[in-house]
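Missing here is one protein chain; the remaining ones are kept as they sit in the complex.
Chains here go by letter, A, B, C, D and E, matching the order in which they are written, and residues are numbered from 1 within each.
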């Protein structure tokens, strides 16, 4: 590998409480020559602690695009949009210059489908299903989806009582395997972290943690870019706005200021 | 019809140059008891005069959601998001309360498919095709799409030299009918206004103007809501963010201020 | 609106018992400047009181085509084929001249999908499902269909004991929402009239009555035709039989005589 | 084989000019213990000599259903609806009792796909494409269709100047193979008879004649019914109208009278 | 029919225990002028008595291709690959020369869909479902599949205790009809022979035995080849390896030796 790979893990919420935990998880699992900046969107868009609603997603879109552009300008090789909806993945990819952008959902499915033919996604609320299903179908993975199984918890509850969460996630995963014939499980929220190993051990099928999945796929993408020149296409639907227009419209004039940054080397 | 229907036509760009023209077009074509407010997003998001790029779309998302919420609070029956990408249609629908939200693309296709089995969309640039195609497939109309035909003009050129535009649009539409077996034509940009009638007359197939289409479908939706109680579902994927959360996160605290408003009665 | 819109509501059965009720329903809900002729097929094809079977559909096809041609010649702007199978919709559209033809199923789905992302259809018998599902898939709405739910009643029972029907329709709709994650409900038979409001109020999701839906979509189509020239395409698959052939084959020589006509002004 | 198989080849037009030719073709190619009745619909529905339009199809629907019922009552084992649109195939199957109903399009595709992975259909006019494509997609064969190629002739011209027809069909088939990567060819009209062998010999790919295809598939179906009890399902969507209703509605009271019948033993 | 048709029924396992039974079944059901050679793959590939796993399928692929080539050289008109997975059907078809190759799954579905609109497949183990479903979707029949129903027996158990098997198959078929709305049933393993008639009689829907289905479809294909020249295409994806390459690579040098052959005349 030629140089240090620079990756940003961006929680697309204005809420940094989990950043330290993600940073630890990343420290333990990244390659030695990868530098990861863990950050969130700062409180510019309100202190939403979740993105469960399309409304919340849309509310962070503007800032997310600015953040993407900023990360690209700072020379990051890859950006992780740290939410399982993969919000605005195609949009961010358009303005990312030479930086690759990945999302936890897409990353997790790629891994699950190298190990099995059908996966289920364990979600917090039935509410999430329609948007995630649309995204998965657009990726092309609709025929490989066994089911969604909801634990009827909201995002903020996942890390409150770990025993309850562990038990609910396990039961949902078990039902997905038994009833829906899932052959692998994807935990459908980045805040379902810390649980994959035990469920995997008990169920004896692959259980994918989306944050870890996106970290490793981001590293891989960054490496491929550096070594093979496999950087984002800028042709047709991937064409970025012209510089002249960006200047004329006064876009991106101010530097985007991320939330507190934890740099993991 | 029980009362005056209140409709907002919102140009989702921070650029009001065309508002007067749209207002005139609307004045001529609305029902007598409809009141339409024509407005744009104000210059909050830069003076972009087009939304050709996903980047630009995402840049207006936050404001668009706030605008939607504001329009809903002001008691509008229906909101038109005045761009053929139908940007953030599902997102806006989530936060729209009892207000129905429509987009020009969806509205135009509904009309075209009552009059024909296959339609083509005349777009400005090949760049647009992928996003529009994804949207059309998600609506379910993919199998009824004959083709996209691009005139290789950007949004701002459409209204510069009307003869050139008229000629290019006609040629593209003619090719769509002859080569791609389109049976109807949709003009794939709200700024392709003013041309549909002549092309329709010459080609002898329905040619749908997306702004007019969305105006009339909005009126229809507003009417149905008022008279049959057919207002937006708030179940499952349509569930809106809880009021308590909106308050806690401090969302929508400030009233959204639209750009200059032309009120058409 | 330029003139009086002329619409025909045609019950495609040789049985006029419900015509009065439909006429009342229409009177209450039409625009003031719409004139609607409510009629049925006369007893030419037997006194079938339902179209539950493909056989019955096919048995009325010949007359339906003649009726369509006649309505077109009489200058109607739009024709409603008053059966939820939308029988011979594309066929009737071919011979309808400048008259737009709509069906209750297509009309209802358009309304449901402006208000929700997934709908269920409440049908009388499982028997109906395959044909309706095929039609819905051909329209392109297959991915938006949550489910069919059958109340196991035949068409003629719907209006016998209103309490029983109301209760069965409500239960089926409730199950569709709870179990199948429907976000809106469509009553899948024109004879399920009179029930939508109460179910809507109790379930708090949109419940679409197909007759009303088709009436209003017909008015809208008629209006658009009159004001924007958006009349049926006659290109490619929409091409009508040549006049010379019609004459040579002796088709439509005799005037089609509708059943008793109730004219609602 | 237990007994003589009885098959009806029904030209669903009120025009018997080609019956003799079909009878000869059938005589040459049927099994020895098959009895085929070649007939047409009589002139009841006008003297249409083609079914190119949906209108014409619908105009013969009522009679076709009556004919089907009659054939079933007369004890035929299988009925061929002799038009490449396979008009009202599913409808006729509903009322066919123990008689199997087949169509030339479905029959031809089954044969083509045992010999190749992709087929093209040579049609008379572009007009036909949409309806045939819908039917083929509903059968499930959409992904195996390489293309339609039109020779721009109407049905009645096929048998006028055989040299011209042969030349046009060959050229269209050749283009389908070369340009559209067809691996087999289906002649998309029963009146394209008499040409398959030469094209097959010259092009060296299978060229399927739809009348012969339907004859042989009908014989096969008849045989399977007789020997294995594989007769039409009457469950769910295949349920036939109840006898009581048929009686009550006065359907099928009069015996259907076919056109002149040529009995081929 | 011009001559004796020569057909090979090949059990693609190195295990001949059932050959005699198949031979009897074939004797009873073939046309009089058909000669069928019933054989298996000899023990070259181990004594596997089933092909339930992809592994087993792949293990017989090489020999199956050699067997196909050999059968073609021996002048067979059609080859039946006697396993419901239709293993390597497209591959065998490539090297089969003028011999048509059919499989029990494809053959059974063709028959079921002439008699009904939806079928279910009764399989031995859930394990089989994914591969069979993929195959059925590739054929194009995915939308006509009501369900798979598993009896949780392995292949070798089917013929052990006939009462148990009969009872399990019947119950699964009954559930498929009642719960999944199947209108016909396909027994999803060639070793489910001997049961179709009773289930058919009790359930009153078509129940297709896959061995019989493939026998009759093979005879039909052989007949069509002989009489109409409808032999395998060798164009594009159907192109066979060039003779020169086969020679150069030393393929098919040795004659393939089948297992014991039962010749049924």
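Some observations on this one:
Please note the rule applied: a residue touches a chain if its C-beta (ideal position, glycine included) is under 8 Å from a C-beta of that chain, and two chains touch if they have at least 3 such contacts.
Here the structure is a predicted model, which is why all the values come from computation and not from measurement.
Here is the thing to keep in mind: the chain we left out touches A, B, D, E in the whole complex. Screening E:74, E:91 or E:180 for touch with the missing chain picks out E:91. Between the chain not shown and the residues B:129, B:183 or B:219, the one that touches is B:129.
Residues of chain B in touch with the missing chain: 126, 129-130, 137. The set of chain D residues touching the chain not shown comprises 117-118, 143, 181. One chain is missing from the display, and on chain A it is touched by residues 1, 29, 31, 90, 100, 102, 110-111, 114-118, 139-144, 177, 181-184, 196-197, 200-201, 204-206, 208-209, 212, 216-217, 220-221, 223-224, 227-238.
What we mean here is this: only the chains that are shown with their structure count from here on.
With steps allowed only between chains in touch, the distance from chain A over to chain E comes to 1. Listed here as common contacts of chain C and chain E: A, D.
Using mean Cα coordinates as chain centres, the one most removed from chain E is B.
Residue-numbered contact pairs of B-C overlap by over half with those of D-E, the repeat interface among A-E, C-E or D-E.
At the interface between chain C and chain D, over half of the residue numbers appear on both sides, which makes the contact a same-residue one. Centre-to-centre separation of chain B and chain D, using mean CA positions: 46 Å. Centre-to-centre spacing of chain A and chain D amounts to 55 Å, using the average Cα coordinate of each chain. In chain D, the residues that touch at least two other chains are 90, 126, 129-130, 236-237. Under the stated contact rule, the graph of chain-to-chain touches falls outside the line, ring, star and complete shapes. All chain pairs that count as touching, in label order, are A-B, A-C, A-E, B-C, B-D, C-D, C-E, D-E.
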